[in-house]
Structure formats: structure tokens, C-alpha cells
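Just one protein chain is left out here, and the rest sit where they should.
Each chain gets a letter, A, B and C, in the order it is written, and its residues are counted from 1.
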Amino acid sequence: MAIKNIREAINETLHHEMERDPNVIVLGEDISGGAGTPSGKREAIGGIWGTTGGLLPKFGAERVIDTPISESAIVGAAAGASLAGKRAVAELMFADFIGVCFDQLYNQIAKFRYMFGGDVSCPVVIRLIYGAGMNSAAQHSQAMYSFLTAVPGLKVVTPTNAADAKGLLTTAIRDDDPVMFFEHKALYTKKCEVPDGEHLVPFGRASLVRQGDAATVVAIGRMVSFAEKTADKLASEGIGVDLIDPRTLSPLDEDTIIDSVEQTGRLIVVDESPPRCSVAGDIAATVAAKAFSSLKAPIELVTAPHTPIPFARELERAYVPGPDKIEASIRRCVGYQ
Amino acid sequence: MAIKNIREAINETLHHEMERDPNVIVLGEDISGGAGTPSGKREAIGGIWGTTGGLLPKFGAERVIDTPISESAIVGAAAGASLAGKRAVAELMFADFIGVCFDQLYNQIAKFRYMFGGDVSCPVVIRLIYGAGMNSAAQHSQAMYSFLTAVPGLKVVTPTNAADAKGLLTTAIRDDDPVMFFEHKALYTKKCEVPDGEHLVPFGRASLVRQGDAATVVAIGRMVSFAEKTADKLASEGIGVDLIDPRTLSPLDEDTIIDSVEQTGRLIVVDESPPRCSVAGDIAATVAAKAFSSLKAPIELVTAPHTPIPFARELERAYVPGPDKIEASIRRCVGYQ
Amino acid sequence: MTIGKDDLLRMYRQMRTIREFEERLHLEIQTGEIAGFTHLYSGQEAVAVGVCDLLDHADTIVSTHRGHGHCIAKGCDVTAMMLEIYGRADGLCNGKGGSMHIADFEVGMLGANGIVGGGPPIAVGAAIAARIDNSDRVSVAFGGDGSSNQGTVFEAMNMAVVLKAPAIFVFENNGYGEHTGADYAVGANDIRSRSEAFGMLSLAGDGNDVFDVRDKMAAALKHARAGSGPVSLEFATQRYFGHFEGDPQRYRAKGEVDEARTSVDCLKQFREHATVIAADISDELDAIDKAVLELIDSAVATAKSAPPPTADDVLTGVYGTY
Partner (left out) sequence: MTIGKDDLLRMYRQMRTIREFEERLHLEIQTGEIAGFTHLYSGQEAVAVGVCDLLDHADTIVSTHRGHGHCIAKGCDVTAMMLEIYGRADGLCNGKGGSMHIADFEVGMLGANGIVGGGPPIAVGAAIAARIDNSDRVSVAFGGDGSSNQGTVFEAMNMAVVLKAPAIFVFENNGYGEHTGADYAVGANDIRSRSEAFGMLSLAGDGNDVFDVRDKMAAALKHARAGSGPVSLEFATQRYFGHFEGDPQRYRAKGEVDEARTSVDCLKQFREHATVIAADISDELDAIDKAVLELIDSAVATAKSAPPPTADDVLTGVYGTY
């Protein structure tokens, strides 16, 4: 075991998987950087988030591919390479850019296996860097995993700590289905113990981050960190909650969520996305349909408002659901008679 | 009043609004047809769904614009024209094609007003022809209004009869916000009485299609027709339900839904989309959060399965939620103690 | 390229099979037994066959909504295709894909595509894979004149150039995108020049002359297999039927199709050329006509009597594991 942050865990996992399997390739914009520049020096950047550094020197430009600014071609090429025997890992430097390649994600990659009769595999991983917290404004801060969770044929993963980042990315790369791997830009420096050597986290298994019987809190992505703080604060007051990190949104570990709600009778879902057709709503609906008899209080949804993401510090801070909002919702839910 | 089908209602509304306001323009692929062909004859088709026929002869090629197969440019051009004083009505001949123009919809059109400080209007209407029922398979049959309902800044409309089609399209064209107008391909020939002259249906007002106190059924798009049949059948057995057609998914008329659930205590939501992050789930979550104390039974979600849409007749029939499934859910919900 | 008699017979059989397949579908569709949208390839056979004749199963192609001809030329089983188009359980895609989504990876057919411009980026990926494998495989993307206005196609061409990928972009300019003419929708209507501007070898040819198509493809293969990067080929051709079956075709000039069928038809031209190269070939060509007719008859008969999928099949084949 060693302490690592998420950025390091992802970089090491990419190195490890590329060593392990010569069919693994990586592509995206400025994955290495420096191609065709006056300096001629490659590795000018190693990915703008620093997650793909060192890959090109070690594995060469054939397998570590810097691309033009052409997301449809990036995702499509990743798909085509994966249909032809590779395991392509493509980076969308901002998840917000799914807008310019959405067809390749939702009409192509997601549907190949089904449309073609069930036997065809497209083992591609799309790494999407998402989330607010850097004042990148409306087009560079979104948490839109709901769009891809909605799409049959895709798997959606949202690691929230370095150990899971390693375990889930390893599973994603070795998985025979297309995986949308969401990395929160504000979590890259989050540190924790990471198992050495082989470490796989299975899809569809939530992790129980905190335990308690007063309520069930399901938090997604960066919201897990906020909910941890809140849970610890409330615990010190004797209000213990189950804090569940689904880890994968598709498949979703309904059992763990429902089992917990059957114990606590109360559900709070925390999601950085706007509320409409969100993963928060999706989980709430599932519980309202499948654990209704256990519910003792209205389901609380803690989400961003139904607005685009504003630029100014004060506005973004007010936009993102924070520990205060989470605490208020938990108290309201627990207090409901 | 006169009997018209939805295709006729939409075509007449486009004619009427273009006559009324010289700033209204229409664009899309084969809106008129025949441009640059050996015959040289325009109006070769009048829109592949026949909804834009007669516009070009009457209003000319400047305002009725046949475009290349370039959806990003179509939606972007509609947006730009609308920022520059026009009211553009663009057709996506299959809603499934949002994949190749999604950025213009969700990062551009939806966000202009907010990003630019709140005073800018982009009064554009995107007509999206959607839905299963014609065995058009995985890429030409989807009902993905959830993707756009999720996007702050957009309004989403789903007319289910000719009168509403006229009233909602009129409102959409005169609205100063971007409106996503979903037309179900299997409903075009559905007929009903349509008011003559000016007829506007306000956004955010659901219609109560059937009345009863045993349960609340919310159905979307084509599902309304199926739910009507089921409701009438059950009514003849003395099981009366409130059948609610939201008509607009964004804004959503939560009050009408919640008021009904407060009477009936039971909710069934019927949606042609797959279940994850769907409008069905969205409505269920809203009710679970805001009308919990009234609920007497688990919320029933009647949706398509979490699969792409299959081609074969037998498969598509099994994929689309039909009256049988709706009936079973209502009975289960009403029977729950 | 020198062409032997077997080459002639093989190419003719392929073209005739496509023609027969499509002409027969045109009739069968009118019975209402076939569901969905069907886009027929009749008239364009020389392109699919001239391009695919020099490929082997290791080489891959991606196709379009008008994909039957590409599938047959690449070696898909005709009966399995017919079953798919009829939506049968034993169809090439178990009835889940239909006419617009036929694929057969065994023969290097990576899929038809219902999205105009959906294929080329995917073809570039397959080409990248070929490069990484140090193989001399190539990857072909078919597309129409209308598709040359879709952004994804340009992105794919540029990326192929940047990565020197062995991708070959084949544009079939049949003069129409649905009900609109290429003279209107394709600025300058010169797809070869669009491709050339990215810095790739770009050739244009006569899509009604299978020999010309094959020669251009031979040049493209020489270039791509040698690792010299992508190639673009534009072929002028025409479709004999509507955009989809049911198209009223009001955009046609009077007698346009009859004229094409009698003057530039690829099969007609082929017979003329072929008899010059091999005087005694006509009987063998007639024999092929007969054999193909029987093949299509039996494919249709098999499809009509084959069992449909069952409702449970809807839920299978979404994921490998879930």
C-alpha cells in the first residue's frame, strides 16, 4: 500500500495496463503534446490534466496518439480500433465536449453489440474529465453523466478516491463493453492508500463509506467528499447515516441502496448535476418503486439548480451543492415524522 | 373547429406563423426538396414527413431553406439567425440526429442567455421527429426527450394531438426561449377537432385527459394514446384514473400532477424511453419528494427496457410499452394495500 | 491492371448478385412483408465490386444506410442478409439490426450505418489498428455525396492524414442526397478536391465502369498498404430507385433512370468490355445470371418461411456482461 492521489493512480494504471496488454492504446488531444512544434519536443504536457504523462516515451507514438481537435474522430477512431482488436482509451479533456461527439457515443459505440446481433465487442474506454470547482464556467464545468447513464449499451463509472480510480480503471480497460470513465477535475489531488499490484474493483458494487441507521445518503462523484464531512459532523451529534458511493452509475448497485433504505427508511441523494432527469432522480425513482414500504420520509434530492454553471467564484460556490445544503437535507429528512 | 391530424395542424401552423411574422424562417433537409436536381422542380417532397409542404412556393427560398446534411450547421445557423432577429424553426428529420448537433443544442442555444448575462434571446424552435413504431431500428426510433429536458435553458414540448400541436407550436414560435418541439412519427395521422384561428396552448400546463380517483397516470407522447385505451377499459370496470398529459416536459406542470396524487395516492408514469435518467423517473422522484405523505403505493414506472431499439416487428412490438403493460401496472398499483 | 477470365467472372457474379438482390427487394417490399426503411443500391454495383474485389477478409469496410451492395461485395452471406432484412431470428444480426445495420466481422464488414457520416471515423480507427499490428491491412469507408457535407467525415479525413492511417475514403457521388441534388448541397460538387485539401492522394473515376473503379482502387491500395497514408476516391454513379423504397422521386428528370439503365448501366458496360477481353465469355455470364437468380429465389424463400425472433430476445445482447 502507498499513499497516492487520483491523478497518480490513473497515470500508473494506464502505464500498467499498456505494459500488460499490447492491444491497449491511448488517444486524445495533447495526450503527450509537442508534436509538430518548433521545439519538436514531445511530452510537452502529458495530458492537460497530467494523467497521461510518460506513456509516449515508453510505448511510442503508434500506441499513444496525439490527435487533432476532432472529438467525433477521436471517439470514432477509438471505437473503430476497438472493433478491430484494440482496447482504446480515449480522453475527452473536458466531458462537456460530448456535445461534439455525442453521436459516436450514443448511436455508435453504445449500440454496435446489440444492432449487430450480440456477439460483437467494442472494448473502448472514454475518459471524461468533468465537474465544477475551477470557475471554468458554463461549457467547461458540467457533470452530465446522466446523459450517458441513460444510454443502454454504455457503462458509466465515477471514481471518488485513488484506490477506486485504480481498481475501476483497470476493470474498465479489461471490460469488453464500452465504459464512460468520469474523472472529477477537483478530485485529482485527493489522496488515499492505494493497493499495490493488481487491483480490480468490480462494476455494480457500491461502497459503504460511512455506516449509520438514521438515514441513507447516496452521493455521486465529488459529492461523496462533501457528504463524508457532513456525515462525520452529524455522527458526532449521534446522528449516524449510511453513506453510499455507487462507484458505477451503470450498472447501478440497487441492492446496496435498497437494503440500506430498508434499514433506515430515509433517503437523501446528492448529485452535482441539475435536477431534471438526473442520476439523483433516477435513484430516487428506483427507491420509490422498489422500497416504498420502507420509506418513512420524503426522499430528499440535493442537486445543483436548473441553471447553467456561472463563472464568478461567488456564483459557482452557490451553484455547487455543498456540505451545508447536504446537512440541512439530512436533518430535514431525519427529523420528518 | 375542424377535424385535422397532427401533420396538417403543424403544416398549417407553420404557414400561419410565417404569414403573421416575416421574421419566422424554416430550415432543414428536404424541407422543400428538389434543389439542384435534374428536374429542377422544387417542392419535390415538402419535408420527408410532409409537414413543411407549400411553404417554399409561398414564402420563397430565402425564408424556407433547404440545407445540406449538416445538422450542426443547421442548428447553429438557426441559433445564429435567431440571435440576429429571426425566429428560426429548424427540423431534425429524426430526433436521433441530435447526436451530431448536440453541442449546438446543449452548450450553445441553451446557454446563450445565461452566459451572456440574461438579456439575450435566442427564439429558436427545433422540431424533432421521434419515436418507435415504424421499425426504423436503433438509430431512427428513439424517444430521447430526457436528454434535452435535463438541460437548463431549453424548453421541451411533446404534443399528443392535433389541437395541442397547433397550440403548442404557435406558443413555441412566439416564445423568446429555445424550444425543443418533439413530434412522434406514429402520431402524425392522429385526428381531432382543432380550433380555427388563433390558438395558443401555454407551456407548463398539463391536460387532464381522463378523470378518476383510483390512481394518477402520467403518460408522455404516444403513451397517452395507449393510456387512454387502458383508462377507458378500466373505467368500464369502475376503476377510474386521472390521466395526465404533461404536454410540456420543461417546464413541467408539477402542480397538476401533485394535486392529483394527493387525491389518488397512487402514481403510474408511462414513458416510451428506456428507464435510466428518464422523464418517468424524473416525475416519480418529484412526487416522491413533494407528495410523499399522500402516496399509498409504490410508484409504478412503465418504460421501455434498458436496451437499444430492435428492428424486427416482433421485437419492436415487445420493446414499446403497450396498453397491456400499462394495464398491468395500474392494476398492481391500485391493488396495493 | 491485367484482368484474367476468373477475375471477370468473379466481378460479374458479384455485380449481378447485388443487382438481383436489390431488384428483387424492390418487388418484395411492395408486398408489405418487409418492415422499416430500405435504401437500394441498384445502379451503383460497379463501385462496391470494383473497390472490394482487391480486398481480402482481413481488410475492413464500414458502410452506410445504402449498404447491401457493400455487404455482398465484401462477402456477406446473401441468405443471411435476406433473413436480416426480413427481420428473422437467424438473420445476420438476429433481426435486431435490419437493412441499415448489417454487419459481419468474419468477412471484415464492420457495419452499415444509419447515421450519415457515422462510418468514416470508425474506419480511421480500424486503420490505426492495422498500423499498430504492422499489417498491410487497409480500412475502407464508403460514403455518398451527401455525406461529404457531414462534419464527422472531414474530421476523419484530416485525422487519417495526420496519423498516416491506411484508410481509403470512397465517395459514391450519385448526384442526390435524398430529394436534393449534389449540385446544390455539395459546394463546388467536387469531393476529390475537398479530400485533396487535407493533403491526401485523391482520385476521381467512373463509377459505372468497374474496371476504372478497380484500377483506381489498385492505386489506392498500393499507396495505403505501403504506409504512405490515406487515399480518397470519388466515383460518379447513379441510383436507379428512390432514396428509400416509397420515395415519390419527383426530383427526377423525365426518363432519367431509363436513360441511365440503357446507356451507362455497369452490367451492360461490363458485358461489352468483357467480351472484348474474352470473346467466349457470354455463355458463362449467362450461366451466372441463372445461378444468381436461383440464389436470390432461394434466399427470399428461406427468409419468408424463417421464424421471427421472440419477445425475450429484446433483452439479450446489450452488454457482454452487466
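One rule holds for everything that comes next: a contact is a pair of C-beta atoms (placed from the backbone, for glycine too) under 8 Å apart; a residue touches a chain by one contact, two chains touch by 3 or more.
Keep in mind the model is a prediction, meaning the values are calculated, not measured.
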Contact set of the excluded chain (shown chains only): A, B, C
From C:Leu27, C:Ala188 or C:Ala279, residue that would touch the chain that is not displayed: C:Ala188
Among C:Glu45, C:Asp59, C:Asp104 or C:Glu155, the residue in touch with the chain that has been omitted: C:Glu155
Touch criterion as defined above, residue of B:Asn11, B:Ser32, B:Gln108 or B:Ser141 at the omitted chain: B:Gln108
Given A:Arg20, A:Lys41, A:Lys58 or A:Lys191, the one touching the chain that is not displayed: A:Lys41
Which of B:Leu83, B:Ile126, B:Val194 or B:Ala289 contacts the chain that the document leaves out: B:Leu83
Contacts of chain B with the absent chain, listed as residue ranges: 25, 62-63, 65, 67-68, 70, 72-86, 88, 103-104, 107-108, 112-121, 152-153, 155, 175-177, 204, 251
Touch list for chain A against the chain that is not drawn: 29-30, 33-39, 41, 43-45, 48, 66-70, 72-73, 96-97, 99-100, 134-140, 305-308, 310-315, 317-319
Absent chain, residues of chain C that touch it: 149-155, 157-159, 161-162, 184-188, 190, 193-194, 196-200
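Note that in this section only the chains that are shown with their structure count from here on.
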Chain at maximum distance from chain A, centres defined as averaged CA atoms: C
Length of the line joining the C-alpha centres of chain B and chain C, rounded to whole Å: 36
Between chain C and chain A, distance of the C-alpha-averaged centres to the nearest whole Å: 40
Distance between chain centroids, defined by C-alpha means - chain A, chain B (Å): 31
Interface hub residues of chain C, defined as touching at least two other chains: 93, 96-97, 101, 113-115, 151-152, 318
Chain B, residues touching no fewer than two other chains: 72, 96-97, 99-100, 137-139, 305-308, 310
